[in-house]
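With one protein chain held back, the other chains of the complex are shown just where they sit.
Moving on, here comes chain A:
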Amino acid sequence: MSSRNNLGEFEEIVMLTIGVLGENAYGLAIKEHIESRLNRVVSMGALHTGLYRLEEKGYLKSKLGKATNVRGGKPKRFFIVTNGGQKALKKAMEDRQQLWKDIPEGVFKLFPSQS
C-alpha cells in the first residue's frame, strides 16, 4: 500500500549510501559502507533484495561494469539514484522534519528545544 510510494528505513539508508559512494556504489561497497559508517550488520540477502526492489520501483538505476579477473570474472553492478529516487528521499526527509516540528513543546523531555 503506502510502502509502494514511501520508503522503508533500510531503503532510505541504502539510497543515501549510494549517494555517499557516488560513482563507486556497487553491492559490496554499499554493504561495507553501511556496516562501517552506521555500525550495523547488513546481510547479503537483505541488501540485494532491497537493491533490486528499489530498482524495480524506479528509485535506482544500475549499470554493469567491466568484467575483470578478480571477483571470479564477474562484473560489478553500479547503482545511481534516479530523479524519482531523489524526490522520494527528499520527501521522506521533509515528512520527518514536518513531524518533528509538530511535536508540542515539552513532550520529548530529552530534546526539549527542537526546531
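Here is the rule we go by: a contact is a pair of C-beta atoms (placed from the backbone, for glycine too) under 8 Å apart; a residue touches a chain by one contact, two chains touch by 3 or more; residues count from 1.
We take it that contacts and distances are computed from a predicted model.
For the chain that is left out, the UniProt protein name among "40-residue YVTN family beta-propeller repeat-containing protein", "ABC transporter permease", "Methane monooxygenase/ammonia monooxygenase, subunit C" or "Rhamnogalacturonan lyase domain-containing protein" is "ABC transporter permease". Within the complete assembly, residues 26-28, 31, 43-46, 48-49, 52-53, 64, 69-72, 74-77 of chain A touch the chain that is not shown.
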